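For this depiction, one protein chain was excluded, whereas all remaining protein chains were kept in their positions.
Entry: subunit A
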């Protein structure tokens, strides 16, 4: 009995995780209400847990879940007249806003998940809630799972999500895909949310684990979905390429005791070659057919690292050139810092250090530990040991994760013992 139900549970879980976003998006699109959609989606899952072990998993599990969830929503609307009346007003208003976008010329139904991406990443929502909403609504994670991934207490995460949903409902943030004229303004916001989920998983800003792979993998999964929905958007392709090319190095990034391994010291044999191949194949389409976007350029930089046999043999002139392009697209002190490190590799530590020192007055870099850490490395290479030690100490005062701090302590020790 136990075995049978466990197998069915696993089948339900697999299906539900896969179908959750599609299911929820279609329910939202039909009823215009996220709470109702989430409620009946989970009721449908519960029903599946009861029925499937008895009747077997249906041939089209997603369709079964959708039909069941819709029936439950209609039951509830019949029971609760006031609620139904409120939703009816919403529907009328939505129709007043203009006719629904016609299905594509091919007559294919649009995948409704795209609407949910834009609603969850809406700029009117607080930044820390956007990623959580996307993980919940589109990746099918539960609130405790989202909380664990972000290392915050479940109650805190629940409150964040409840508040964001209240704003969606009461300020009436619409479930719609921005028109072509709005897309250039709105799409970067969605990409930003996916990239933050990825970087959050990749280098936790605090805590003992350097990498939280689950979040990075969820971000990649979501980027794949978004790319299927917006195949012509080159920056979506660029973002997916960037994530794959960085994530391919995950196994080489942490050492035996969980310590951080710098790019230059990584065992490149541990890199995930199929993932690199996939990432590389996406770089040309991300860059072709128009001016490059920031994610496409970052993917190209990651690609040069991934293709290099070792750190010294990396195509540094090309990397510096790409950083020049990136700096023009998104002027930021952090990009300038990375460019300075690349210049140090191309022209020697002195040239890099001169560029770093020219950034010394920047407010943001003042509290950004990679800045003194990079200075420490270059001073170290130049044999200016007391200055290197001071820079490493400064970085240690600022650094976030324990593996990063351990790495800095090792460097400091090397400098001090010479």
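In this text, a contact is a pair of C-beta atoms (placed from the backbone, for glycine too) under 8 Å apart; a residue touches a chain by one contact, two chains touch by 3 or more; residues count from 1.
Here is the rule we use: contacts and distances are computed from a predicted model.
UniProt lists the omitted chain of the complex under the protein name "YciI family protein" (options: "4Fe-4S ferredoxin", "Putative ABC transport system ATP-binding protein", "YciI family protein" or "ABC transporter permease"). From the set A:173, A:242 or A:391, the residue in touch with the chain omitted from the display is A:173, counting the whole complex. Of A:54, A:124 or A:269, it is A:124 that touches the chain left out of the display. Not every partner is drawn; the one left out touches subunit A at residues 93-94, 96-97, 124, 170-174, 176, 178.
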